[in-house]
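Apart from one protein chain that is not included, each protein chain of the complex appears where it belongs.
Chain naming follows the written order as A, B and C, and within any one chain the residues start at number 1.
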Amino acid sequence: MTLSSRPADLSGVPPERQDLLQRLAAVRAHSLALAAPLSPEDQCVQSMPDASPTKWHLAHTSWFFEAVVLQPLWPGYAVFDPRFFYLFNSYYEALGPRHPRTQRGLLTRPAAAEVLAYRRHVDAALERFAGMADPQAWAAAGPLLELGLQHEQQHQELLLTDVLHALSCNPLLPAYAPAEAAPLRLVREQPEPLRWLPRPEAIVEVGHGGQGFAFDNEGPRHRRLLPAYEIAERLVNCGDYLRFIEDGGYRRAGLWLSDGWAQVQALGWQAPAYWLAPGDPRAPSDDWQVFGLAGVQPLDPAAPVMQLSFYEAAAYAEWAGARLPTEFEWEAAHGAPALRDMAGKVWQWTRSSYEPYPGFRPLAGAVGEYNGKFMVGQIVLRGSSLATPPGHARPSYRNFFPPHARWQFSGLRLARDPQPSTQASQEIRE
Amino acid sequence: MTLSSRPADLSGVPPERQDLLQRLAAVRAHSLALAAPLSPEDQCVQSMPDASPTKWHLAHTSWFFEAVVLQPLWPGYAVFDPRFFYLFNSYYEALGPRHPRTQRGLLTRPAAAEVLAYRRHVDAALERFAGMADPQAWAAAGPLLELGLQHEQQHQELLLTDVLHALSCNPLLPAYAPAEAAPLRLVREQPEPLRWLPRPEAIVEVGHGGQGFAFDNEGPRHRRLLPAYEIAERLVNCGDYLRFIEDGGYRRAGLWLSDGWAQVQALGWQAPAYWLAPGDPRAPSDDWQVFGLAGVQPLDPAAPVMQLSFYEAAAYAEWAGARLPTEFEWEAAHGAPALRDMAGKVWQWTRSSYEPYPGFRPLAGAVGEYNGKFMVGQIVLRGSSLATPPGHARPSYRNFFPPHARWQFSGLRLARDPQPSTQASQEIRE
Amino acid sequence: MTLSSRPADLSGVPPERQDLLQRLAAVRAHSLALAAPLSPEDQCVQSMPDASPTKWHLAHTSWFFEAVVLQPLWPGYAVFDPRFFYLFNSYYEALGPRHPRTQRGLLTRPAAAEVLAYRRHVDAALERFAGMADPQAWAAAGPLLELGLQHEQQHQELLLTDVLHALSCNPLLPAYAPAEAAPLRLVREQPEPLRWLPRPEAIVEVGHGGQGFAFDNEGPRHRRLLPAYEIAERLVNCGDYLRFIEDGGYRRAGLWLSDGWAQVQALGWQAPAYWLAPGDPRAPSDDWQVFGLAGVQPLDPAAPVMQLSFYEAAAYAEWAGARLPTEFEWEAAHGAPALRDMAGKVWQWTRSSYEPYPGFRPLAGAVGEYNGKFMVGQIVLRGSSLATPPGHARPSYRNFFPPHARWQFSGLRLARDPQPSTQASQEIRE
Partner (left out) sequence: MTLSSRPADLSGVPPERQDLLQRLAAVRAHSLALAAPLSPEDQCVQSMPDASPTKWHLAHTSWFFEAVVLQPLWPGYAVFDPRFFYLFNSYYEALGPRHPRTQRGLLTRPAAAEVLAYRRHVDAALERFAGMADPQAWAAAGPLLELGLQHEQQHQELLLTDVLHALSCNPLLPAYAPAEAAPLRLVREQPEPLRWLPRPEAIVEVGHGGQGFAFDNEGPRHRRLLPAYEIAERLVNCGDYLRFIEDGGYRRAGLWLSDGWAQVQALGWQAPAYWLAPGDPRAPSDDWQVFGLAGVQPLDPAAPVMQLSFYEAAAYAEWAGARLPTEFEWEAAHGAPALRDMAGKVWQWTRSSYEPYPGFRPLAGAVGEYNGKFMVGQIVLRGSSLATPPGHARPSYRNFFPPHARWQFSGLRLARDPQPSTQASQEIRE
């Protein structure tokens, strides 16, 4: 099966609308590229209730344009298949009933090829709509198309996150993409000491405030009073984390939050989700290995640790005599030249629960369900990961997951309270 | 993807071994034919813990020959992939650890095409083995090959049973095969009164005792003393069952066994598993419809009711003023000319728990786990269904499922105690 | 709190009714005697969904007389508290809605003292009713009173069974009654070889057929054809069972029925429910101990093993090269002088599922729900136990529990197929 999309045809689109359409076409094409290494079976499977099949991601991101833009704003739009409104709505209560989340993997039909046809139908309709929409309709559509584009980018990362989980459940541990072909593999670096960047007490501005797209949950921009703190210049890496494991990190209740310790015991956690201990029967080796998009690879001590839950991140920080930064500390320090890997490697768990900013208001209409209704029980992650599509990250970006989630490309950066009598830059636990 | 198997090459096989090989090749080919209408996604999905994917059935039936015949009896046999021993063992404790039953649907790899290659590898090996095995090895192999053939036939019915369940979970209710092409569809007949065949008290012989293959659980043949009884000449059909529903059958606790009533309430049963009530949003209609291998079809009053649990069969019988026959009553009556549809339509729930016959001994070796270890908590069904492969049924055949199972091609035939003062043949509930 | 009941006052009862009333009073008093060693908390607790509190047993057995006899047959009967009809109905659908079974332990009110008042109210009403009922009402009431008496006897054993389970959940392992005071303790005997009683093939009559009370499920009396078999003269004792454990019985899948092995693994069974392995922190000792009504006692090798599930009984029999008797084999052998401990020690698991006898009809009315509706998913036990009230056992008595139940006073006696070439009497596994 070929996943390639046809090139966007913008001949009938007014010039001032072409930039958006072109970006849209590029994003849409990227989704197909991500699915390309996967078989129809790979694209159909749902490996746990919280994950979704690749095919579902491909269809749902198309449904979003149909349900939010094309159908409401284009009276003559011909839907591809009315039943897809039920199948591919995710959680929008205002947009009608939907197929249960836990049963997405049962949708062997529509087949992958039909979903591709669906995507092409929506792509073509978006182009035609851009060519013929009157200015009023286009004014309404523009922000929603931009939102749909960003929405699809989010699902691109989820697609990789979820399919990696599915592959990890297979005792054969197949690779999403061979190592040599994987631009996603992290380059090996020399281990290095941890250095701390001190930050003085200050009133800082946080949240999105400038031009360009941002999700509603990134605003309003507002001021915070931050006490002095220190933030680590680099991420915690696999070598660091291995020392935590070898020091009994997963056996010492005192290091853990209570809910985290309950998970450790109930689920038998002994290492990050995709680490293989020496001797694992699925890929025999005398050393630690890590399963990832390129399959099973030797553990790289210099690579950022990932697929960590918040509980593990917090326990590690406790063991290291440090803590996680709040999301405001993280954002305030962003841009400091000393800080490396703030984006593009791993999402970084913060010590902040996901809550509304002062004065937060959700978007109007159905898309108001996009972010606000999840503002309880979730923890904020900042930065972006190797699986985040190019151009999707922002310093004000607020990713969020429940504290037990550990199938994300999620790691951590340490912070700590000011250390009055010691040098600010030193290795941990010396 | 083409599922066609290559023709068997029996040129090197001694003539006295060719009959078995030819039958084997025909059975192996039939498995592929059953999978032919299904997409790779259809073949991969596992819709509930008790069902298995088509692809898994195709692989497991090949594993059986590898694990039970080729590897033990042919020292030079080259296994296709040693990891498949883990992936495709079903429940044989003596043959090593195995992939958890509930996670069979997560095996997107090996792909369907690899499983076909696996099947061809095993087919070719069986032919080569038949050609070169010394008489002693062949003497040991023969019964196991026959068992493997019968085993694969059982899985052919399970394949249809399970894939129909998977398709039934899809709100699109896709057809396994279009109606016109479906030799499996039941032909419409005129409704007809229920007539009873009286049987006198007798000592009867039951169990397999003659030539030909039988499973270990069908023997030893032995004598039973049966009191007089009456058995219905035809199966209970959809028209009969609809009257039960319309008479409040699913709302009257007094008709049900206690465990059955608990299921009715916990799961909200209101009709057989694949019936669609008038107005069902998945396939709007003013009448009852039934989902089956040919998709959604109007309810046919003359067709045997199926996809019934034992609990429903027993409640129906209670409502009809009758009961289910014991498996011995069923077998003793088998062959009476008045009895129609004893095989080839639906498996018939009996009032017999699945227990060992007097003197029962399982087969020696790993295949001893085939039947005996399930002899608790299961109910015997007799006959065979429209999904049973040709030549697989026997009067002594003991199929079994737990009493709540309702995704089988399972229906019922009534029995009752002798009716001293009335005519033996009459309609029910007149 | 005093649990003593007042003596029955039969002065107004016609002489021909006095025997039943006197037996009734004795049974009712025995229930109170069983509860006497228990505190109000002990009587209130429900240690698992399948067990009921002592207080609930005391109230439910009174409710039975109210709901089945007094209210239907005595128009002027003043109910003690109309809300008790909801609280203390067990499972009779025909008698209205009821408090959920799993929440019986939440009924801290009515207090134990109120339940005693309820019992006295019902006792007095039964006496008054016996004195004044006209012959027709009495004719209807007699069998129901007898049924209520037998029902209460059944609950007497359940009361002990359930409270022992509750006490076993307490890490202090308190005794129901001190050892010296416990007439229930089994006397130590010398271990002895196992001898087998051979029985020839025969047509036998089974089921209750004579005078006196029997439950509906014990009839009709009917004939069975039994092949020849051998049955063990004594019960399996703790010494026997310890050898099974020491021989790896709980670690060898091949000995177990499939469902049983799943339980062993899921629940970590390693010994009977109330056995304490050497070193158990709840009652440190270097030897095996057994928790029972007299608290923790050293394991007595000659005492019958009990608190066994059917799965364990069947696995033991398999290990011993034998099997369990069918309920018909057990009943046919009953009365043979060689057979010891057929009653009064432990209920004996049979290899028979609990099914209706040929021609079985439940009682008319609400009491028709007493037995028949449980005739699926249960295994028959025969005999009676040390906890069965005097006079309650019969050779035709059919006790039943699901195969996983292991908090009963349940053990086993072995049977086997005829041994042509060996002596009939020998030790097992010589």
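FYI, a residue touches a chain if its C-beta (ideal position, glycine included) is under 8 Å from a C-beta of that chain, and two chains touch if they have at least 3 such contacts.
Computed from a predicted model, the values in this text were never measured in an experiment.
Engineer: Specify the shown partners of the omitted chain in the complete complex.
Structural biologist: A, C
Engineer: Using the touch definition up top, pick the residue from C:169, C:267 or C:338 that touches the left-out chain.
Structural biologist: Hidden-chain contact among the options goes to C:169.
Engineer: Which of these touches the unseen chain: A:224, A:382, A:398 or A:413?
Structural biologist: A:224
Engineer: Tell me which of C:10, C:79 or C:111 is the one touching the absent chain.
Structural biologist: For the chain that is not drawn, the touching residue is C:111.
Engineer: Among A:19, A:93, A:192 or A:247, which one touches the chain that has been omitted from the display?
Structural biologist: Considering all chains, including the one not shown, the answer is A:93.
Engineer: Spell out, residue by residue, where the missing chain touches chain C.
Structural biologist: 39-45, 47, 83, 86-87, 99, 103, 105-112, 166-167, 169-172, 174
Engineer: In the complete complex, which positions of chain A touch the hidden chain?
Structural biologist: Touching the chain left out of view, chain A contributes residues 91, 93-94, 203, 222-225, 227, 229, 253-254, 256-261, 310-311, 314, 323, 351-353, 355-356, 358-359, 369, 373-377, 379, 403, 417.
As a convention for this text, only the chains that are shown with their structure count from here on.
Engineer: Chain touch graph shape: choose line, ring, star, complete or other and state it.
Structural biologist: Its topology is that of a line.
Engineer: When you take the mean of every protein CA atom shown, which chain's own CA mean is nearest to it?
Structural biologist: Taking the mean of C-alpha atoms per chain, the most central one is B.
Engineer: Measuring between mean CA coordinates, which chain is farthest from chain C?
Structural biologist: A
Engineer: So, what's the distance in Å between the C-alpha centres of chain B and chain A?
Structural biologist: Here chain A and chain B have centroids separated by 46 Å.
Engineer: Just the number, please: Cα centre separation of chain B and chain C in whole Å.
Structural biologist: So the centroids are 38 Å from each other.
Engineer: Could you work out how far the Cα centre of chain A sits from that of chain C, in whole Å?
Structural biologist: 59
Engineer: Spell out, as numbers or ranges, the residues of chain C touching 2 or more other chains.
Structural biologist: none
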